[in-house]
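Complex shown without one protein chain; remaining protein chains in place.
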Amino acid sequence: MMQNDIVLSIRNICKSFPGVRALQNVDFTLRKGEIHALMGENGAGKSTLIKVLTGVYPKDSGQIFLDINGGLKEINVKSPHEAQSLGISTVYQEITLCPNLTVAENMFIGRGNYRFVSWRSMKKKTAEILKKLNIPARAAQQLGTCSIAVQQMVAIARAVDMECKVLIFDEPTSSLDEQEVEKLFSLMRELKSRGVSIIFITHFLDQMYEISDRVTVLRNGELVGEYEVKDLPRVQLISKMMGKDLDDVSTLQKRKLPDEKTDVLPVYEAVGLSSTSCPNAFDFKISKGEVNGFTGLLGSGRSESVRAIFAADRITGGKIKINGKDVKIKKPKDAMKRGIGYLPEDRKRDGIVEDLSVRENIILALQVMKGFFRPFSRAEAEAFADEYIKLLGIKTASMDTPIKSLSGGNQQKAILARWLLTNPQYLILDEPTRGIDVGTKVEIQKLILKLAEEGVSVTFISSEIEEMLRTCSRLIVMRDRKAVGELKGDDMTQDNIMHMIAGEAVQNA
Amino acid sequence: MKKFLALILVAVLALGLAACTAAPSTPAQTPSDTTSKTPADTSGGLIKVGIVNNPPSESGYRAANVADFERVFNEANGYKVSTFYSLKNDEQLNAAQQFITDGVDYLLISAAATDGWTNVLQNAKNAGVKVFLFDRMMNVDQSLFEAAVISDMKAQGKMAVQWLLDQKLPEYNVVHIQGAMGSDAQIGRTEPLNEQFEKGTMKCVVQQTATWDEATAKQIVESVINSGEKFNVIYAENDGMARGAVAALDEAGITHGKNGDVVIIGFDFNKWALREVLAGNWNLDVQCSPFQAERIHQMIQDLEAGKTLSEKIVINEERYFDAATITEADIDKYGIGD
Partner (left out) sequence: MRDVLKKFARSQLVIPLFSLLLIVIFNLIRDVEFFSINIVTNNQGYRVLSGNLISILNGASAVAIMSIGMTLITSSCKGQDISVAAVAAIAGSVFVSVLRSNEITIPVIILAFLSSCLVSVLFSTFNGILVAVFKIQPMIATLILFSAGRSIAYWINGGATPTISSPLLASIGGFIPGIPIPTPIIIMVLFLVLISLVLRFTTLGLYTQVVGINEGTAHLNGINPVWVKLIAFMISGICVATAGNITVCRIGLINHETLLLDAEMDVILSVAIGGTALSGGKFNLYGSVIGAYIIQALTVTLYAMKVPSAAVKAYKAIVIILIVVISSPLVKEFAANLINKLFKKQAGAKIPMKAS
């Protein structure tokens, strides 16, 4: 290995937060023109490493060297802005753009060389970039009105557009679907060929294997090792990340759909349901202990459909029956009272209450259901929080830690805990495994099946089709905000789903 | 768009509120409004007068001032009156101009601000409208108005200080509570006392502003009491602050007034303040007269009778009452408010 091949070298980095050692003596080396994956479980310290590198957090100790004009020099980055001017460009795990500004403004504002931009040229440039990356957004559109995937793509476009030496992606693909991932990958390959070095964080093993050259594995804030991807088989990678072997997912047993016994009343049934964000009325039902799912491309209306079930948006029409009885569900609280739980797609916008503790975040929904005049005592709340922190293995310094200081995956687990705690009869999970590590993903799938076993009905949405195929007994396929078909039993194959999404006939297996 | 609508809504609401609060006891909102009710040819020997004043809601003083003008300038006394109230100078200017256009004989003005009036007064002069200023001076050439009837705040302060010296107290340890710094009344009423402090005839224990706020005055006096310093005079630049000061004395068990340890002086002649003087709780209250109407009435009659006026600047006659001389009748006659 030639010394001048190295672009970035991190030595002996340590970083602690109150109650946690996030990084302990971590080394990391990045070569010119490589795509280097950073892998590890939730809370392993990946994001923290990136944030220390880019000056979001000051490091406790250690050194960082960067290639500047052909020689490695120690740098001491104090702010993300400084990192940018050194040629380190980052897409953080949580989207850090301004939802109130337009797409174009988000692309250009706060970027060093563009102090005097004309709005016109800015718009034009943005439109070009959007077109090049095939991002379905307009330059003048307010960013907040775009879907989370589009926001993610804009964040990527903003970072990529810059002249940079090192490009960092912290879980850029967690909210993207396959096509968009492909777009991103071809972009990454192009950058790589131009000599840009890329750090790539993901929990998707396939994606890692597809694109990366080398991989560094972290566990509990410590370095496990650095490997050539081609020399590291999957099983080994997983055991290095988890410190143990992964449960075999093929042993997962999903429940068979109860045969269409008409005498069994569905737990939830909607006829002609529509909402402001889901204008096309649809019918939907789910019976006791069933696991079903909505699938389709991003923007196909799958999230909007489940939001309508929970009355998260304003309901504009439809009749709803719970266990055969007519009920009115006009707002989320109605749904909650009927035993429906909903884990939203966008954790940051709709899920967490950043500054409140993990404990308060976990008990929130149950507390609301219990009522305004009957708050949980501290002891009760602690008992609940404690139970679920253990059950889901949420990594947190304490239950009083503000949830925003948890790692992304652990925040997700806390929100899941919130809804499990309400003991729902019908649970809607929109992307519950987003940003969750491989080990925990399996745990969550197991949990879904266990819930179904206990008679809870679950509607599950995931961008990972295999995950849905493993757990769901019925899939509703969406295209252009309409349900275009339903797959059951042996018809549920990846191919069939793809065909349906594309609008072709289904081949019978 | 939504935001824009919201803004409009706020504006409308604000206007609505302002309108319904400014409305009470305001006989005429706009000059044109009034003149339409005043056909020019039917004035039938009445003298046409336009009055531009601040709204009565400005203060109790102003309410008394407005009431005084309503009492004097009416049809019974031979006047056809149009009135306009505003706290804003530009609105006042417009109204004055309108009155001139409408052909009033006399224009009586208490200006919201001292500047910007030259043009309008020049127009009045050209149109043969005679102008009187009352209550407040303005920054214009003296040839532009007939006379100004105003209060002299400094004279009020002098009156109080002189009275105090006349009491021949063995020593003067004064707690001086000032009004809002920079206001006319504060400057005028502070100066004579400061002269005594400089001369050494009186000792300043504390000089602090309470910005006309009663509760703040109370806190200032509390602070003096807590410091343990001796004082035997409280000179508060208005009645409200004197009342606050007295509340502090009462709580600390310090006697005040006619037979007490501390001399209490207030300003403004509120009826309730005069009653305190009558009861002997306070020693002195000095007038700040809102009554200029009578004087202007006389001068107008003089002009109508073809006489010339002897003075350009007429200082409002002001007086004081102390606990020894005040009577119930004085309160009824001179007190303002109720």
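Letters A and B name the chains as they come in the text, with residue numbers starting at 1 for each one.
Assume a contact is a pair of C-beta atoms (placed from the backbone, for glycine too) under 8 Å apart; a residue touches a chain by one contact, two chains touch by 3 or more.
Note that this is a predicted model, so its numbers are computed, not measured.
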- Item | Candidate in contact with the missing chain, chosen from B:157, B:244 or B:266 | B:244
- Message: Among A:77, A:181 or A:365, exactly one should touch the missing chain; which is it?
- Response: A:365
- So which bits of subunit A touch the chain we can't see? 18, 310, 312, 331-333, 336, 342, 344, 349-356, 360, 364-365, 367-369, 371-375, 418
- Query: Considering the entire assembly, which residues of subunit B contact the chain that has been omitted?
  - Reply: 2, 6, 9-10, 13-14, 17-18, 21-22, 24, 56-57, 59-61, 63-64, 178, 181, 206-209, 211-216, 218-220, 222-227, 240, 243-244, 247, 249-255, 270, 272, 336-338
